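My questions all concern the structure below.
Missing here: one protein chain of the complex. Every other protein chain is in place.
Let's look at chain A:
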Amino acid sequence: MIDLTTNYLGLALRNPVVASAGPLSQTVAGVKSLADGGVGAVVLYSLFEEQLRREAEATAILEDMYEESHAEAISYFPTVPRAAHDASATYLRLVEQAAAAIDVPLIASLNGASLGGWTQTARRLADAGAAAIELNIYFVPGDLTMTGHAVEERHLAILAAVKGAVNIPVAVKLSPYFSSVGNMALRLDAAGADGLVLFNRFLQPDIDLDRLTVESGVTLSSPVDARLARTWISVLHGHLEASIAATTGVDTADDVIKYILAGADVVMTTSSLIRRGPAYAQVLVEGLGQWLAAKGLSLSKARGLLAVPAEAAADAYEREGYVSALEKAKSTYGSLR
(Lines give C-alpha, C1' and ligand atoms only; values in the text may rest on other atoms or scores of the structure.)
Protein backbone atom coordinates (compact mmCIF):
# COMPACT_ATOMS: atom_id res chain seq x y z
CA MET A 1 0.00 0.00 0.00
CA ILE A 2 1.41 3.35 -1.01
CA ASP A 3 1.95 5.85 1.79
CA LEU A 4 -0.38 8.76 1.12
CA THR A 5 0.12 10.64 4.39
CA THR A 6 0.50 14.31 3.79
CA ASN A 7 1.50 17.37 5.72
CA TYR A 8 -0.88 20.25 5.21
CA LEU A 9 -0.54 23.43 7.30
CA GLY A 10 1.59 21.38 9.67
CA LEU A 11 -1.26 18.93 10.16
CA ALA A 12 -0.74 15.26 9.53
CA LEU A 13 -3.32 14.03 7.01
CA ARG A 14 -3.91 10.38 6.12
CA ASN A 15 -4.15 11.37 2.46
CA PRO A 16 -4.12 14.54 0.38
CA VAL A 17 -7.80 14.58 -0.64
CA VAL A 18 -9.65 17.22 1.35
CA ALA A 19 -13.35 18.11 1.35
CA SER A 20 -13.48 21.83 0.56
CA ALA A 21 -15.91 24.29 2.09
CA GLY A 22 -19.35 23.49 0.77
CA PRO A 23 -22.90 22.48 1.53
CA LEU A 24 -22.06 18.92 2.57
CA SER A 25 -20.51 20.07 5.82
CA GLN A 26 -23.50 21.96 7.23
CA THR A 27 -24.36 19.34 9.80
CA VAL A 28 -22.43 17.06 12.11
CA ALA A 29 -23.83 14.11 10.19
CA GLY A 30 -22.65 15.66 6.94
CA VAL A 31 -19.14 16.23 8.27
CA LYS A 32 -19.05 12.72 9.61
CA SER A 33 -20.10 11.25 6.28
CA LEU A 34 -17.28 13.18 4.60
CA ALA A 35 -14.74 11.84 7.07
CA ASP A 36 -16.16 8.37 6.75
CA GLY A 37 -15.98 8.74 3.00
CA GLY A 38 -12.21 8.76 3.27
CA VAL A 39 -10.99 12.35 2.96
CA GLY A 40 -7.81 13.40 4.72
CA ALA A 41 -9.41 16.51 6.23
CA VAL A 42 -12.65 18.43 6.15
CA VAL A 43 -13.03 22.15 5.59
CA LEU A 44 -16.34 23.25 7.05
CA TYR A 45 -18.77 25.32 5.03
CA SER A 46 -17.98 29.01 5.29
CA LEU A 47 -19.14 31.14 8.16
CA PHE A 48 -20.41 34.31 6.53
CA GLU A 49 -20.19 36.26 9.71
CA GLU A 50 -20.71 39.68 8.21
CA GLN A 51 -23.82 38.51 6.48
CA LEU A 52 -25.13 37.06 9.70
CA ARG A 53 -24.46 40.35 11.43
CA ARG A 54 -26.34 42.21 8.75
CA GLU A 55 -29.24 39.82 9.09
CA ALA A 56 -29.23 40.37 12.84
CA GLU A 57 -29.33 44.09 12.25
CA ALA A 58 -32.24 43.76 9.85
CA THR A 59 -34.07 41.61 12.38
CA ALA A 60 -33.46 44.11 15.17
CA ILE A 61 -34.79 46.91 12.99
CA LEU A 62 -37.81 44.81 12.13
CA GLU A 63 -38.50 44.10 15.79
CA ASP A 64 -38.42 47.83 16.50
CA MET A 65 -40.41 48.92 13.51
CA TYR A 66 -43.88 48.47 14.95
CA GLU A 67 -43.17 48.83 18.64
CA GLU A 68 -44.56 51.61 20.79
CA SER A 69 -46.98 52.87 18.19
CA HIS A 70 -50.39 51.81 19.41
CA ALA A 71 -51.91 51.91 22.87
CA GLU A 72 -53.11 48.31 22.72
CA ALA A 73 -49.93 46.80 21.34
CA ILE A 74 -46.71 48.20 22.72
CA SER A 75 -44.88 45.29 21.08
CA TYR A 76 -45.65 42.25 18.92
CA PHE A 77 -43.11 39.70 20.09
CA PRO A 78 -42.26 38.16 23.41
CA THR A 79 -38.77 38.61 24.77
CA VAL A 80 -37.53 35.15 23.97
CA PRO A 81 -34.77 33.99 26.28
CA ARG A 82 -31.55 34.32 24.35
CA ALA A 83 -27.94 35.13 25.00
CA ALA A 84 -26.31 38.23 23.61
CA HIS A 85 -26.80 38.10 19.90
CA ASP A 86 -24.20 35.77 18.52
CA ALA A 87 -24.13 35.40 14.79
CA SER A 88 -21.55 32.61 15.01
CA ALA A 89 -23.14 30.50 17.73
CA THR A 90 -24.59 27.85 15.45
CA TYR A 91 -21.34 27.57 13.55
CA LEU A 92 -19.26 27.30 16.70
CA ARG A 93 -21.53 24.58 17.97
CA LEU A 94 -21.02 22.70 14.70
CA VAL A 95 -17.24 23.06 14.95
CA GLU A 96 -17.28 21.74 18.46
CA GLN A 97 -19.52 18.76 17.75
CA ALA A 98 -18.04 17.90 14.36
CA ALA A 99 -14.43 18.08 15.58
CA ALA A 100 -15.30 15.64 18.31
CA ALA A 101 -17.13 13.34 15.91
CA ILE A 102 -14.38 12.76 13.35
CA ASP A 103 -10.81 11.51 13.45
CA VAL A 104 -9.41 13.70 10.68
CA PRO A 105 -8.60 17.40 11.09
CA LEU A 106 -11.49 19.81 10.88
CA ILE A 107 -10.67 23.14 9.28
CA ALA A 108 -13.03 26.06 9.91
CA SER A 109 -13.69 28.51 7.11
CA LEU A 110 -14.31 32.20 7.64
CA ASN A 111 -15.77 34.15 4.79
CA GLY A 112 -15.86 37.91 4.56
CA ALA A 113 -14.43 41.02 3.02
CA SER A 114 -13.70 43.49 5.79
CA LEU A 115 -11.75 43.49 9.00
CA GLY A 116 -14.85 43.33 11.17
CA GLY A 117 -14.89 40.79 13.94
CA TRP A 118 -12.49 38.31 12.34
CA THR A 119 -9.99 38.06 15.13
CA GLN A 120 -12.50 37.40 17.85
CA THR A 121 -14.35 34.88 15.77
CA ALA A 122 -11.10 33.16 14.76
CA ARG A 123 -10.11 32.80 18.38
CA ARG A 124 -13.48 31.29 19.22
CA LEU A 125 -13.17 28.86 16.31
CA ALA A 126 -9.82 27.74 17.63
CA ASP A 127 -11.27 27.32 21.11
CA ALA A 128 -14.14 25.30 19.68
CA GLY A 129 -11.70 22.74 18.35
CA ALA A 130 -10.90 23.74 14.76
CA ALA A 131 -7.53 22.29 13.70
CA ALA A 132 -6.93 25.24 11.40
CA ILE A 133 -8.68 28.20 9.87
CA GLU A 134 -9.17 28.93 6.23
CA LEU A 135 -9.75 32.59 5.49
CA ASN A 136 -11.92 33.07 2.48
CA ILE A 137 -11.41 36.72 1.69
CA TYR A 138 -14.21 37.34 -0.69
CA PHE A 139 -14.57 40.62 -2.48
CA VAL A 140 -17.75 40.83 -4.44
CA PRO A 141 -16.84 42.79 -7.55
CA GLY A 142 -18.58 46.11 -7.56
CA ASP A 143 -16.55 48.68 -5.68
CA LEU A 144 -15.03 50.64 -8.52
CA THR A 145 -13.12 52.97 -6.26
CA MET A 146 -10.95 50.44 -4.51
CA THR A 147 -7.44 50.16 -5.93
CA GLY A 148 -5.62 46.90 -6.48
CA HIS A 149 -3.10 47.95 -3.89
CA ALA A 150 -5.81 48.48 -1.30
CA VAL A 151 -7.27 45.06 -2.02
CA GLU A 152 -3.88 43.48 -1.46
CA GLU A 153 -3.27 45.39 1.73
CA ARG A 154 -6.66 44.34 3.03
CA HIS A 155 -5.72 40.69 2.51
CA LEU A 156 -2.47 41.13 4.36
CA ALA A 157 -4.09 43.04 7.19
CA ILE A 158 -6.76 40.41 7.71
CA LEU A 159 -4.18 37.65 7.67
CA ALA A 160 -1.97 39.48 10.16
CA ALA A 161 -4.89 40.15 12.48
CA VAL A 162 -6.03 36.55 12.50
CA LYS A 163 -2.51 35.15 12.80
CA GLY A 164 -1.99 37.42 15.76
CA ALA A 165 -5.11 36.07 17.44
CA VAL A 166 -4.73 32.31 17.13
CA ASN A 167 -2.10 29.65 17.56
CA ILE A 168 -3.56 27.22 15.06
CA PRO A 169 -2.52 27.31 11.40
CA VAL A 170 -4.18 29.78 9.08
CA ALA A 171 -4.65 29.28 5.35
CA VAL A 172 -5.80 31.91 2.91
CA LYS A 173 -8.14 31.05 0.07
CA LEU A 174 -7.72 33.65 -2.60
CA SER A 175 -9.06 34.56 -5.94
CA PRO A 176 -7.08 34.52 -9.17
CA TYR A 177 -8.00 38.14 -9.88
CA PHE A 178 -4.88 39.94 -8.76
CA SER A 179 -2.73 41.84 -11.22
CA SER A 180 0.12 39.67 -10.00
CA VAL A 181 -1.34 36.72 -8.26
CA GLY A 182 2.06 35.06 -7.82
CA ASN A 183 3.48 38.05 -6.06
CA MET A 184 0.43 38.24 -3.87
CA ALA A 185 0.99 34.62 -2.93
CA LEU A 186 4.58 35.37 -1.97
CA ARG A 187 3.52 38.31 0.15
CA LEU A 188 0.90 36.27 1.96
CA ASP A 189 3.51 33.59 2.49
CA ALA A 190 5.89 36.14 3.91
CA ALA A 191 3.16 37.50 6.14
CA GLY A 192 2.87 34.11 7.79
CA ALA A 193 0.14 32.25 5.91
CA ASP A 194 0.43 28.57 6.70
CA GLY A 195 -1.24 27.66 3.47
CA LEU A 196 -2.69 29.06 0.28
CA VAL A 197 -5.81 27.65 -1.28
CA LEU A 198 -6.02 28.27 -5.02
CA PHE A 199 -8.59 29.49 -6.04
CA ASN A 200 -12.01 30.40 -4.82
CA ARG A 201 -14.80 30.74 -7.33
CA PHE A 202 -16.98 33.75 -7.63
CA LEU A 203 -20.49 32.46 -7.95
CA GLN A 204 -21.31 34.76 -10.80
CA PRO A 205 -24.94 35.40 -11.61
CA ASP A 206 -26.54 34.56 -14.93
CA ILE A 207 -29.24 36.28 -16.92
CA ASP A 208 -32.62 34.78 -17.69
CA LEU A 209 -33.54 35.97 -21.16
CA ASP A 210 -37.22 35.10 -20.89
CA ARG A 211 -37.92 36.78 -17.59
CA LEU A 212 -35.35 39.52 -18.12
CA THR A 213 -33.93 38.95 -14.69
CA VAL A 214 -30.57 38.38 -13.15
CA GLU A 215 -30.52 34.91 -11.61
CA SER A 216 -28.10 34.04 -8.90
CA GLY A 217 -27.20 30.43 -8.58
CA VAL A 218 -24.51 27.90 -7.94
CA THR A 219 -23.01 25.69 -10.58
CA LEU A 220 -20.64 22.88 -9.81
CA SER A 221 -17.12 23.16 -11.16
CA SER A 222 -15.83 21.07 -14.03
CA PRO A 223 -12.30 19.76 -14.79
CA VAL A 224 -11.62 22.56 -17.23
CA ASP A 225 -11.82 24.98 -14.30
CA ALA A 226 -8.75 23.30 -12.81
CA ARG A 227 -6.35 24.59 -15.41
CA LEU A 228 -5.97 28.07 -14.01
CA ALA A 229 -5.24 26.87 -10.50
CA ARG A 230 -2.90 24.17 -11.77
CA THR A 231 -0.93 26.71 -13.75
CA TRP A 232 -0.35 28.91 -10.75
CA ILE A 233 0.37 26.00 -8.44
CA SER A 234 3.02 24.76 -10.81
CA VAL A 235 4.58 28.22 -10.77
CA LEU A 236 4.44 28.67 -7.01
CA HIS A 237 5.64 25.22 -6.10
CA GLY A 238 9.01 25.47 -4.46
CA HIS A 239 8.75 29.19 -3.80
CA LEU A 240 6.62 29.10 -0.66
CA GLU A 241 6.96 28.13 2.95
CA ALA A 242 3.22 27.73 3.02
CA SER A 243 1.36 24.62 2.01
CA ILE A 244 -0.52 24.74 -1.25
CA ALA A 245 -4.03 23.44 -1.60
CA ALA A 246 -5.63 23.05 -4.98
CA THR A 247 -9.32 23.48 -5.29
CA THR A 248 -11.83 23.63 -8.14
CA GLY A 249 -12.35 21.32 -11.05
CA VAL A 250 -11.80 17.89 -9.49
CA ASP A 251 -14.00 15.20 -10.94
CA THR A 252 -11.89 12.07 -11.12
CA ALA A 253 -8.67 10.75 -9.62
CA ASP A 254 -6.91 12.01 -12.74
CA ASP A 255 -7.64 15.55 -11.70
CA VAL A 256 -6.22 14.87 -8.25
CA ILE A 257 -3.06 13.41 -9.73
CA LYS A 258 -2.60 16.35 -12.10
CA TYR A 259 -2.79 18.80 -9.19
CA ILE A 260 -0.25 16.75 -7.23
CA LEU A 261 2.05 16.67 -10.21
CA ALA A 262 1.72 20.43 -10.50
CA GLY A 263 2.83 20.76 -6.89
CA ALA A 264 -0.25 20.83 -4.67
CA ASP A 265 0.14 19.50 -1.16
CA VAL A 266 -3.54 18.69 -0.93
CA VAL A 267 -6.39 18.61 -3.41
CA MET A 268 -9.79 19.83 -2.39
CA THR A 269 -13.14 19.05 -3.89
CA THR A 270 -16.79 19.65 -3.21
CA SER A 271 -18.36 19.28 -6.64
CA SER A 272 -17.35 15.66 -7.16
CA LEU A 273 -18.59 14.72 -3.69
CA ILE A 274 -21.90 16.42 -4.32
CA ARG A 275 -22.25 14.68 -7.67
CA ARG A 276 -21.28 11.23 -6.49
CA GLY A 277 -21.66 11.23 -2.74
CA PRO A 278 -19.15 11.56 0.12
CA ALA A 279 -17.93 7.98 -0.32
CA TYR A 280 -16.48 8.99 -3.65
CA ALA A 281 -13.50 10.42 -1.76
CA GLN A 282 -12.27 6.90 -1.28
CA VAL A 283 -12.38 6.36 -5.05
CA LEU A 284 -10.24 9.45 -5.54
CA VAL A 285 -7.78 8.36 -2.88
CA GLU A 286 -7.53 4.85 -4.26
CA GLY A 287 -7.17 6.17 -7.80
CA LEU A 288 -4.25 8.28 -6.68
CA GLY A 289 -2.65 5.34 -4.89
CA GLN A 290 -3.11 3.03 -7.86
CA TRP A 291 -1.65 5.52 -10.25
CA LEU A 292 1.37 6.11 -8.02
CA ALA A 293 1.84 2.36 -7.68
CA ALA A 294 1.53 1.84 -11.40
CA LYS A 295 4.11 4.54 -12.05
CA GLY A 296 6.29 3.41 -9.21
CA LEU A 297 6.27 6.83 -7.67
CA SER A 298 5.95 7.83 -4.06
CA LEU A 299 3.58 10.69 -3.27
CA SER A 300 6.38 13.04 -2.29
CA LYS A 301 8.25 12.20 -5.46
CA ALA A 302 5.21 12.83 -7.60
CA ARG A 303 4.36 16.12 -5.88
CA GLY A 304 5.58 18.93 -8.06
CA LEU A 305 7.08 16.59 -10.60
CA LEU A 306 5.66 18.70 -13.40
CA ALA A 307 5.90 22.05 -11.67
CA VAL A 308 7.83 24.86 -13.25
CA PRO A 309 11.37 24.10 -12.15
CA ALA A 310 12.32 26.44 -9.36
CA GLU A 311 15.36 27.65 -11.23
CA ALA A 312 13.49 28.30 -14.48
CA ALA A 313 12.17 31.74 -15.34
CA ALA A 314 8.47 31.24 -14.94
CA ASP A 315 7.48 33.78 -17.51
CA ALA A 316 9.66 32.18 -20.13
CA TYR A 317 8.28 28.78 -19.22
CA GLU A 318 4.75 30.02 -19.41
CA ARG A 319 5.40 31.84 -22.65
CA GLU A 320 6.81 28.65 -24.04
CA GLY A 321 3.70 26.79 -23.06
CA TYR A 322 1.60 29.60 -24.48
CA VAL A 323 3.42 29.58 -27.79
CA SER A 324 3.18 25.83 -28.09
CA ALA A 325 -0.51 25.98 -27.23
CA LEU A 326 -1.04 28.51 -29.97
CA GLU A 327 0.84 26.34 -32.38
CA LYS A 328 -1.34 23.40 -31.42
CA ALA A 329 -4.44 25.49 -31.89
CA LYS A 330 -3.32 26.57 -35.31
CA SER A 331 -2.88 23.02 -36.40
CA THR A 332 -6.32 22.14 -35.05
CA TYR A 333 -8.43 25.10 -36.08
CA GLY A 334 -6.34 26.68 -38.81
CA SER A 335 -4.72 30.05 -38.59
CA LEU A 336 -6.05 32.19 -35.78
CA ARG A 337 -5.12 35.40 -37.52
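We adopt the following convention: a contact is a pair of C-beta atoms (placed from the backbone, for glycine too) under 8 Å apart; a residue touches a chain by one contact, two chains touch by 3 or more; residues count from 1.
Rule of thumb we're sticking to: contacts and distances are computed from a predicted model.
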Per UniProt, and picking from "Sugar ABC transporter ATP-binding protein", "Cytochrome c biogenesis protein", "Peptide/nickel transport system permease protein" or "Pyruvate:ferredoxin (Flavodoxin) oxidoreductase", the hidden chain is "Pyruvate:ferredoxin (Flavodoxin) oxidoreductase"
Per the whole complex, from A:S75, A:S180 or A:S300 the residue touching the absent chain is A:S75
Touch assignment to the omitted chain, from A:D3, A:E63 or A:D143, lands on A:E63
Hidden partner sits against chain A at residues 53-54, 56-57, 59-85, 90, 117, 212-213
